[in-house]
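A quick write-up on the structure given underneath.
Heads up, this is only part of the complex; the chains shown haven't been moved.
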Amino acid sequence: MTAVAKVIELTSSSAKSIEDAIESGIARADSTLDNVEGAWVQDIKCIVKNGKVAEWRVNMKVTFLLKD
Amino acid sequence: MTAVAKVIELTSSSAKSIEDAIESGIARADSTLDNVEGAWVQDIKCIVKNGKVAEWRVNMKVTFLLKD
Amino acid sequence: MTAVAKVIELTSSSAKSIEDAIESGIARADSTLDNVEGAWVQDIKCIVKNGKVAEWRVNMKVTFLLKD
């Protein structure tokens, strides 16, 4: 009756944008987990190569419902 | 003489981007408040539907000057 | 032998996007520092003019390797 959700922590990245880095982490989580409900961004970093941002990197908590 | 600003907390969202979620919260605050000065993003979350980000959701503190 | 990196704190801004504000801070750091490795975004703010976001402003820690 009472729903229980599990929260996992992922770090993902993208060369394009912060949103794209988050999307790629969600997509990876969704490939092995059912019922992904959302994510909470904890940290936003970037990797710099030759004076330019080469990679946007986010650390996030991803929540998914546990099946009974 | 001494300016006093009030700070309120809002949660707003957008299907498009993090910046758009912030803009929509600012627009809503601006519709009822004068002198909105800025906002400080406290949390960035996203709601996931079918393995994709359906909604970007930000929690933010919005500052506006109080009129004397 | 052991690498030591220095971490400095910058605030930069852009009228376009959060990513662009970060990029402009990185570009400024890169103009006077060698070996910029990356940045960690600490705060995201925006300045509002006439009910619209006029400026995205980020505070970040920028890391660069110290030469021996």
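Couple of notes before you dig in:
In this document, chain identifiers A, B and C correspond to the written order of the chains, with residue numbering beginning at 1 in each.
Rule of thumb we're sticking to: a residue touches a chain if its C-beta (ideal position, glycine included) is under 8 Å from a C-beta of that chain, and two chains touch if they have at least 3 such contacts.
Note that the structure is predicted; figures quoted are calculated from it, not measured.
This structure file defines a homomeric complex of 12 copies, of which 3 are shown in place.
The working rule: only the chains that are shown with their structure count from here on.
If the chains shown are joined wherever they touch, the resulting network links each chain directly to all the rest.
With centres taken as mean Cα positions, chain C sits 22 Å from chain A.
Shared contact sites, meaning residues of chain B that touch two or more other chains, fall at 18. Residue ranges of chain B in contact with chain C, taken from their complex: 18-19, 22-23, 26-27, 30-31, 36-41. For chain A in complex with chain C, the touching residues are 17-18, 43-48, 51-53, 56.
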